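As you look at this complex, bear in mind that one protein chain is not there, while each of the others sits in place.
Here is chain A:
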Amino acid sequence: MSESNSTSSEPLDLIRLCLDEQVFVKLRGSREMVGKLHAYDMHCNMVLSDATETIFYTEQDSPEIKSRTKKSDMVFIRGDSVILVSDAANV
C-alpha cells in the first residue's frame, strides 16, 4: 500500500513520537509492560528502561484474575509478541 501515500503519517510514527517517553505495551501471554522507550524498529522490537512487567494469571479452581509484577532496568521486547503500544500517559 506504500505506493500511494496520500496520508503523510503511518502507524509506526506513533511509536516514534513515544521515544524517550513512558510507553504502555500489551503483550501476548497476558502480559503488560510499562517503561521508557529507548529504541524500536519496524518489527516493533523495542528496548525499554526501568520497565515494569505485569503478568496476569488465574489459579486452578478460581476464576479470580491475579497479577504479579517484575521489574527490569533494561529490557528488549521481541516485536512478534507485541499486541498494542500506547503512550502510558494517555491510557
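As a convention for this text, a residue touches a chain if its C-beta (ideal position, glycine included) is under 8 Å from a C-beta of that chain, and two chains touch if they have at least 3 such contacts; residues count from 1.
Going forward, contacts and distances are computed from a predicted model.
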Chain not displayed: protein name in its UniProt record ("Peroxin-7", "Eukaryotic translation initiation factor 3 subunit F", "Sm domain-containing protein" or "CMP/dCMP-type deaminase domain-containing protein"): "Sm domain-containing protein"
Omitted-chain contact residue, chosen from A:M33, A:L48 or A:V85: A:V85
Touch list for chain A against the chain that is not drawn: 1-4, 6-7, 9-15, 44, 79-80, 82-87, 90-91
